[in-house]
Structures are given as C-alpha cells and as structure tokens.
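A single protein chain has been omitted; all remaining protein chains appear in their positions.
On to subunit A.
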Amino acid sequence: MKIWHFSEQAYHPAWGEPAGLRVNFPQYHCDPVEAGQLLNRYLDEYCLADELGLNIMVNEHHATATCMSTSVMTTLAILARETSKARLLALGIPLANRANPMRVAEEVALADCLSGGRIEMGLVKGVPLEVIVSNRQPTQFMDRFWEAHDLIIAAMSNLGETFSWEGEHYHIRTSALWPRPVQQPHPPVWGTASSASSARMYGARGYTCATFLSGAVARSVFTGYRDAYIEAFGKQPSADRLGYLAVVACASDRKEAYRRAEEMRKYFLAAPRFDAPFRNVMGFNPVEANLRALTAGASAMRPRLRNGEPLGPDASVEDYVSAQLMFVGTPDDVYEQLAQFNVDVGGFGNLLMMGQAGELSHADTADSLTLIAKEVAPRLAEMPDVSPLEVRYEGVG
C-alpha cells in the first residue's frame, strides 16, 4: 500500500466566527498575511512528505475557509519544482465547473512536464455547493463531466494533426496542446465515488478509484469497481486501482496521538458548516438519486460505527476510529487499524492520508508524518494482498 499525504490547507483562524464557512463567508474574515504564512507552512509539510518518501495529494475548493487551495494545478505546479520523488496526485480537478477543458489539459500537461512525469490526474465532478460559486449550469453535470473528460484525453494523447471539437457542451476550434504531457498517452486518471454505481464508471475504464471518508461504505464502492473492471478486462484489478481517504494521527504514545486526533477532528466540524440551501442545489443531483436519498432517510448513507449506529455530527475521535474514518495511535496501532480495514474492504492499494487536518500544528504534523513514513509505510508496503470480498452492493446504489 502506498501513502499519499494530503491537507485541505484550511484557514482555521476564522473558524471561530459564528457563521457558515463556505460559499458566502465574507472575505474580511481572512487576514491575507496569515493566509500566506499558512499556505507556506502547508507547502513545507508537503515537501517534508516528499523527503520522507511519501506521495502527495492536493485538492481544491472555492469560497471557503476550510480549503485555501483554490486551484489544484497551481499548487501542484509549485510542488512540481519543490519536490523530487513524490507522485503528485490532483484529486481532483472539478471538471464540470470549468468552462474550457482545454485549459485543464494545458495546466496538467504543464505540471507533468515540470515534474518530469509525476502527475496523477484526478478528474472529479465537484461538490454541489460549488456550482453556486462557478455558476455553471447545475443540470446535466455528469454529461458535461464525461464530454470534458473525453476531450482532455483526446487532446493529451493526440499524436496526429490538430483537431476541432464540436460537442454537445464544448466547442474547440483547435486542439494543439503545448506543451504536451510527459506521460503518454496521458497521466494516470483517477476518479472518486461514493457508491457502487458511480465506482463502476471508473472500473469499466480501468482508472484508479478513490472513496473519501466513507468507512464501511467503501466495501460496496470497491466491489462495484471490481465487478465493472472484471467485466471490462476479464481479470481482478490490482489493489493499486483503489484508494481510500482517511485522517491519520500518529505519535509515539497513544495519549499524544489522541490529542493530535482531537485537533484534526475539528476538520469534521468545520467542513459541513454552510447554509442549508447550499446542501443540495436544485438540479445538481438527478431526480431519481435525490428520491432514493430522501426515501432512504438522512442517515442511510452515513458511515457507521462498529455497533451499526450511524456516525453522528458530534462524534468523538473514538467514534471516528470505530467507523474507520480516522486511524489513530502509535505506529503499531495505526498499522493494525489499517490492516483490519484492508481486510474489511477486500483490499485497497492507496491510503490517501489527511496527515494534516483541522488545527493540527506544524510541529505535530511533522512528527506524525515522520513516524508514519518511517514506521508505518514500510510495513504497509509489504502488507500481503487480501482476496476481494463477495459483497452484495445493490442496496446502496
């Protein structure tokens, strides 16, 4: 199993304000000098991850104090020069929020050249509330996503003359991509899924599929992926096609690790702080998907504790560990929890690790990363494959 260090690069100094933190949080709450200091600090931690032999994952969000990386490719372009070994995962680029997929292809190709071919290209739909920020049409989002994907892949892999593209959603007069990516025909593609049916789309294409903070739901996501992969390629996918994102807090003694986890738990409290109308923007989710979610009840798709109870909004660190959204403790504890999760979900090859989250300080982050890289990563790299589970997943969509 490979580890990818990830931080949302939050502006946590403003989290004390009694307001929603996303979409309409006024920018006068941001001290730009402090923002710059924090951004440099997060980049230092990414550089440390590279030195320690970990890989790197970056994301982007907009108009929020929970994530200051407003352009995943801008952040990765910096890290392309500042790092030397790490694979650089963009997870992801919110495709259907972008007006021109060719600009996305250019940005990825530029960073791939800069980094000597270390970019991993995650193409994602984006969160519903950020369609308000981009003001792109909420309906037909997935149609736009796949057309943008097709255009990007076509442009990156084109070794012939330039072409023009007159699609349903995108119209490109000429496709010349300068520079083109080092990795041919294109950097590895990643996607994200939170259900078996959405994972199938990536399985059918052989792309790497990750699921975020979903606990036991990851079982059905991975099963959906494997089924579609087997249908398309006639064999089991290797574990490195699958990824899971979780928070990891490590320290040489368990009590200290739980103190760090408590700082990181603040991420879970901040991320859902936004006004109710932004939760499910009209037209973003298809009618039948909304209908399934509403008739199943609010907690149906929530991660669950070991005892089957849904994870509550005010869950403790222990609850998050029980639901397998956090892995916390000494290097031995963290390894054992991850090995158990690996068995529970039928095997996965990429731990997308929030090694910094919430208000975890730089010193704590650096110490936790170092322990994980030195004492957990080598054991994860040697962890034996488990045989994939037979999981029935129809019930979770």
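Brief remarks follow.
Definition applied: a residue touches a chain if its C-beta (ideal position, glycine included) is under 8 Å from a C-beta of that chain, and two chains touch if they have at least 3 such contacts; residues count from 1.
Here is the rule we use: contacts and distances are computed from a predicted model.
The chain absent from the displayed complex carries the UniProt protein name "Alpha/beta hydrolase", chosen from "Alpha/beta hydrolase", "FeS assembly protein SufB", "Sugar ABC transporter ATP-binding protein" or "Molybdenum transport system permease". Residue A:281 is the one among A:113, A:281 or A:300 that touches the chain missing from this view. Considering the full assembly, A:132 is the residue among A:132, A:148 or A:323 that touches the omitted chain. Contacts to the hidden chain, counted on subunit A, fall at residues 132, 135, 137-140, 275-277, 281-284, 286-287, 290-291, 294-295, 297.
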